[in-house]
Each structure stands twice: as C-alpha cells, then as structure tokens.
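Only one protein chain is missing; all other protein chains are in place.
Presenting chain A:
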Amino acid sequence: MTDSILQLKQLSFAFPDKQVINDLSYNLKKGDFLSIVGENGVGKTTLMRLILQELKPTSGELAFLPNRNAVKVGYVPQFRNVDSEYPLSIQDFVGLNFARFGVPWLTGSERKRVREILKETKLNDIRKRPLGQASGGEKQKAYLAQALLDRPNLLILDESTASLDPVAKTELLDLVKQINNHQQLTVIFVTHDIPLARRYADDYLFLSPGHYEAGKITELTNEKVGAMNNA
C-alpha cells in the first residue's frame, strides 16, 4: 500500500457567484503521475489554486500527508506575464525561486543547483539569453526549471504543454517523467491533450460539471473522451 501525499475529502468551492468544485474526494498517491482532464471552465485551475492554498475550500477538507510541511509544491501556472524588456536572463529567472532571507546574491551551492537544473532542462546553452527573447517552448522549460529548482515533491503542470510543438512536448514530459520515476516526484498534469495524458500518466481524474470520475489512465476510454468533447 503506497502512502498518500494529498487527500481531498468532499471538497467544495464556490466563487461568490459560481459553484465550481462540488463534493470532490480524491486520494493522490505518492509518486503518482495524475492527469486532470475536463472541459474549459470546469474548475481545473481553481482546484490547483485550492491545492496551493491560494483559495480556501467552502467546505470539505484538503490535507497534505504526512503533514503540510512535508510537502513542497512546485507549480507551473497556465498564465504568466514576464515583461519582454526585463533584463532577466533565463538563468536569473530560474534562480528567482531561491527566495529566502540571506545574502542578496546566490551562494555557491545555490548557483550549482541552478546550473544542474538548467542542464537537466537542456537550457544550459541559452542560460544567458533574456527570457523575454526566448521562444514559447524555451520559456515553458524555464518555467519548469524554476518550479523544480527547490526540489519540490509535488509538481503541478497547468496546461504547460499547450503551446509546444510535438517534439518539445515529449522532451518536457520525458524529463518530468524521469524525475517522477527516479526521485519519487508526484505530478499533477492538467491537460486537454488526451493522447499525451495516456502516454505519460498513471491515473486520471476527469472533471465535468457536478460529476467526477477517476481511474487508471488505461481506463480512460475514447467513449468518455468523446462525451467530454461533445459536452
């Protein structure tokens, strides 16, 4: 029996004018690669914001296991605005995530970690390039590198592959999958790309208004996907 890292119990959430999540229960296992699918506006990003504790559940419970401090979350958001004129190199951008008290500049071991993650994400050759001038795919990799920098054990990708070409998608997810396998990184992958989810995920959680379904990714049949696309 594998341990859980995150437990949702009858979780509900409503914006003042709109019920979004309704009575959702789910048990996320440590080391799992979970794909969350569902139509636009069904509440996927909202669920992620609940997990990040940016929003508070209206009712129900959301618990990290064994405790909150044991879980470090890395998040690659769906939208981001980094000004294209900023003098922020890719390397600089990735290092931002070492936000803590201490000397203003990065220490030797912190710089080493930045280099390591830049190599892993294949950004090392362009690390000096301003982020504003990087291509869409390079930016996504930089976002991922920043999220991975501080060694999270739960990584959330919110449609991070949507704007990537097929090769870049594979590269990015291969990397995530590799860390998922070797370092017990738990991954939540929000996507509309069902074939991609089939290829990388272990499990799925399918959100539709007022109804949730979860299972092994192999059980996510074309029929269900079709029903989703027609909705």
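Annotations for the structure displayed:
The working rule: contacts are C-beta pairs under 8 Å (C-beta built on N, C-alpha and C of every residue); 3 or more make two chains touch, one makes a residue touch a chain; residues count from 1.
Convention: contacts and distances are computed from a predicted model.
Note on the omitted subunit: UniProt lists it as "Metal ABC transporter permease", one of the names in "Transcriptional regulator, PadR family", "Phenylacetate-CoA oxygenase subunit PaaJ", "Urease accessory protein" or "Metal ABC transporter permease". Considering A:D23, A:E54 or A:D174, the position touching the chain not shown turns out to be A:E54 (whole complex).
Annotation: of A:E85, A:D125 or A:E223, A:E85 touches the absent chain (contact as defined above). What chain A contributes to its contact with the hidden chain is residues 52-54, 75, 77, 79-83, 85-89, 92-93, 96-105, 128-130, 143, 146.
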